[in-house]
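Read the structure below first, then the notes.
Note that this complex is displayed minus one protein chain, with the remaining chains in position.
After this line comes chain A, so read on.
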Amino acid sequence: MIAVKHLNKSYATRAGQVSALQDINLHIEKGEIFGIIGASGAGKSTLIRCLNLLERPDTGSVEVGGVAITDLKGKQLRLARRRIGMIFQQFNLLEAKTVYGNVAFPLRVAGFSKPETKRRVAEILELVGLSDKADVYPSQLSGGQKQRVGIARALAVEPAVLLSDEATSALDPQTTHSILELLQDINRKLQITIVLITHEMDVLRHICDNAAVIEGGRIVESGPVEQLFYRPESETAKQFVNIFNYYKDGNTQEKAVIMR
């Protein structure tokens, strides 16, 4: 579904070029939930933003559903982005629009008719469990509800891929759990491929099939999640597993604190 080949990205700063990603190669299968884990500053956010070209890589290619999106721009890129939904840590909902308006936004962009939009919004709000909140403004919602709206918006035009940029990092443990369950549910029901980045081992363990560990802008390890847990090879993976194991037996409150 997604193939990243020899991707490099650097930023120009006062001190010169700073490399953010180096020679990233990834292969993500259709229908799987793929996790990318790393400490803050490791480059995971840059990486996921390269998948829908919110950041343009310097070199290398990104293919999504057989389309080399790194070759696209303008209208072609906008069309390709409709096949890739994205959810964000800060939700990024439009405060000027109701829940309905937020979910309808991508549908209007994609040229859906009014009745179609109405039907689709109702359907998708049902899926995320917010049917009764259609006329409410985002500021009246809790964090978890906001993220559900974010998910509904991202899924409205039935994309093939969902990118999750730390979608649960601003949520409390219980809400995180319910959002992860929702993502898993969506993955099963809609056969959508999900790529999520996180700094929580718990998130990986919970819903990911395969994962990659990113460290200093490089992928240092990748494979099935169990393998990362039982035979971690990279320093980052070992650290994450150690922290996880240390707190595994503690009470959930304590664990929640350190995991966040």
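Basically, a residue touches a chain if its C-beta (ideal position, glycine included) is under 8 Å from a C-beta of that chain, and two chains touch if they have at least 3 such contacts; residues count from 1.
Keep this in mind: contacts and distances are computed from a predicted model.
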Chain not displayed: protein name in its UniProt record ("Methionine import system permease protein MetP", "RNA polymerase sigma-70 factor, ECF subfamily", "Phenylalanine--tRNA ligase beta subunit" or "Peptidase S24"): "Methionine import system permease protein MetP"
Option touching the unshown chain, where A:K30, A:R78 or A:R119 are the choices: A:R78
Residue among A:G43, A:P57, A:P106 or A:G144 touching the omitted chain: A:P106
Among A:M86, A:I151 or A:A167, the residue in touch with the chain that has been omitted: A:M86
Among A:V18, A:A68 or A:L94, the residue in touch with the chain that has been omitted: A:L94
Chain A residues that touch the omitted chain in the full complex: 52, 54, 77-82, 84-86, 88, 90, 92-97, 105-106, 109-110, 136-137, 139-140, 150, 153-154, 156-157, 163
